[in-house]
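Missing here: one protein chain of the complex. Every other protein chain is in place.
Going in written order, the chains are labelled A, B and C, and every chain counts its residues from 1.
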Amino acid sequence: MSAMFFWAFVVGGLICVIGQILMDVFKLTPAHTLASLVVAGAILDGFGLYEPLIDFAGAGATIPITSFGNSLVHGALQEAEKHGIIGVLTGMFEVTSAGISAAIVFGFIGALLFRPKG
Amino acid sequence: MLKGHRTWVFENKPAILSTATVGGPFEANGRIADDFDLLHEDLWLGEQSYEKAHKVLLEEAMFKAMEKAGIAKEKVQLIIAGDLINQMTPTNFAARTIGAPYLGVFGACSTSMEGLALSAFIVNHGGADYILTGAASHNAAVEKQFRYPTEYGGQKPPTAQWTVTGAGVALISTYGDGPRVTSATIGRVVDMGLSDPFNMGGAMAPAAVDTIEAHLRDMQIDASYYDLIVTGDLGKIGREISLDLLRQHGMNIEEERYQDCGLIIYREGQPVLSGASGAGCSAVVAYGHLLNRMKRGELKRILVVATGALLSPLSFQQNETIPCIAHAVAIEHGGDGP
Amino acid sequence: MANEKRKRLTSTQQEYHLFEKERETKRPVAKNCVRAFLVGGLICAVGQAISYFYMYFFDFTEQTVGNPTVATMVFLSMIFTGLGVYDRIAQFAGAGSAVPVTGFGNAVISAAIEHRTEGFVLGVGANMFKLAGSVILFGTFAAFVVALVKTVATKWGGL
Partner (left out) sequence: MSMRKWLFATIVICVWISGCAKEREVKQQSLQGSGFMKTNTNGDMQPDHINQQTAEQAAARIKAREDIKDAVAVNTSKKLLVAYQIKHMHRFYRKQIEKEIDRQLMHLFPNYQIVSSSDLKIFWKTKELRGKIGNKDWNEKKTDQQIEKIRQLSEERT
């Protein structure tokens, strides 16, 4: 289990370093950086490479935003298996709903509770 | 009266009767906290929104300036002011409160000197007896509009600058005593093709250089005529670049006599990266700190060159470069001009 | 794109670019990367701890623990954002706090908090995704393309 923590730290940290390089060296805005990483995650899953990374690094691969692209592809593929090509469209948010719905719900609660501190 | 190509000389020598500056909590921890008339502990100023707080900053500075000069608001014949928020609503609302005739001006961070130049011109030619001029900015309101939500975690590069929360207002008149506004040079838009909104200093430096050179050329004076040439908000990088540019152009200028409002206002160690910026930056430093130093006799003649980056978030997203401008106004003690 | 931009510039502008670049404070890339690694790694390790917590005390498996973990991380992100701490951490950590899902949460929540003054419908509702929206758009579209290609390839390409 401690190996899991170690690799989660290392892999998660490395994905963040890639993001930092995109921002600092390629001068991308944070929004561009995150969008690029999400697309990268989706493509990696297309090649079947992201799941093994999750098996290996656990939260180190599921917590970075790249996993968002991965789960979108996963949902789409799962549904596609069941319902054919139309499943690609309908299954997309099946797996990712947690991140988005949590962000929406907590975003609203946050707006009720807090004011920007500046 | 026009002198040279684009410099006005004010032969009636309008006086700055009084000034007032208001700042926020971050400024209260800064280097020139003592030069503020009013400092707020709360970034919200007790208001419902940052935009409202922004309006209050300017209102308070205006009332304070009138109070210090002993001029009732009915006697003010014109307000020339501006800020950075869309359609200048904070200034519009502040002008509504005062109720005097009002001209809103936008020159981004150069608004303070744009307003002062216009006010001096109008007063000089008898267009008004008393004019209130000023500029304000509010860190959170400006960040919200130009960058990201204030609580958003985006790392700012070392070239970025910190928007001042503050308002500086001056009351201009030909009657009465005070430092005199002797001349002003209106800048032209200079665009050197830079497009990084997190590096305004680098973009604005050529505009400042252009205006300083034009002013000295038009007035046929040397840089050493002024005890201090102070730029608006070039920050560390912009100041260095403009100093190098001036020297490259053969201008003899001493390091200590060439300063930047964006570097004066905050203390070393405050997390402002390259320095301060914002419409309020040159306004609070010039109308507060610098005029106080003139009153104490430390400075006799200063040239304030307020710099502005005339971009919007939209123009940046559409890949436009950053057009920049700088307006210079000479303020002299007692007003014995050249 | 950068080259195209440069071509449009006059020679004076190009000259100034070089002049300016020489004097510009460089981004401390190496330092930033180390910080991003440490903070990003730490956030992921916390995520790992949370998922073990859920696995141990509730009936979640490694397969299903992702959702509650992500939700908890976004919740923590809300607390830190609301207290005005997340942007401070981010100035230190850079991508280290932006890339994990907490950064996604921060983008949504900071926009929501910021625009509360414009009301809950036109302010919070309309602006919530002004930063994070692009992540959802590009993620969804890329996933659509990838999944489509893969489905078509396996069905008719005999892969």
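Convention: contacts are C-beta pairs under 8 Å (C-beta built on N, C-alpha and C of every residue); 3 or more make two chains touch, one makes a residue touch a chain.
All figures in this text were calculated on a predicted structure; none of them were measured in a lab.
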Task: Among C:33, C:46 or C:107, the residue in touch with the chain that has been omitted - done: C:46
Open item on the list: Which candidate, C:13, C:64, C:117 or C:134, sits in contact with the chain we can't see?
Closed with: C:64
Task: Residues of chain C (touch criterion as defined above) contacting the omitted chain - done: 42, 45-46, 49-50, 52-53, 55-56, 59-67, 80, 85, 88-89, 92
Task: Residues in chain A touching the chain absent from view - done: 1-5, 7, 51-53, 55-56, 71, 78, 95, 98
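By definition in this document, only the chains that are shown with their structure count from here on.
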- [ ] Counting only chain pairs that touch, give me the topology of the graph as line, ring, star, complete or other.
- [x] complete
- [ ] Averaging each chain's C-alpha atoms to get its centre, pick out the one most distant from chain A.
- [x] B
TODO: Look at the interfaces A-C and A-B and say which one is made up of more C-beta pairs in contact.
DONE: A-C
- [ ] Go ahead and note the Å separation of the Cα centroids belonging to chain B and chain C.
- [x] 36
Open item on the list: Can you compute the centre-to-centre distance for chain A and chain B, using the mean CA position of each chain? Integer Å is fine.
Closed with: 45
Open item on the list: Please output the residue numbers of chain B that touch at least 2 other chains, ranges allowed.
Closed with: 50, 148-151, 154-155, 157
TODO: For chain C, jot down the residues that touch at least 2 other chains.
DONE: 27, 32, 81-82, 84, 94-95, 98, 103, 107, 109-111, 113-115, 131
TODO: Can you check the complex and tell me which residues of chain A touch chain B?
DONE: 23-24, 27, 29-30, 115-118
Task: Touch list for chain A against partner chain C, complex - done: 1, 4-5, 8-25, 30-39, 41-43, 45-46, 57-60, 62-69, 71-73, 75-77, 80, 84-85, 87-89, 92-93, 96-100, 102-104, 106-111, 113-118
Task: chain B-facing residues of chain C, complex - done: 5, 8-10, 12-14, 16-17, 19-20, 23-28, 32, 81-82, 84, 86-87, 89-91, 93-95, 97-98, 103, 106-107, 109-111, 113-115, 117, 131
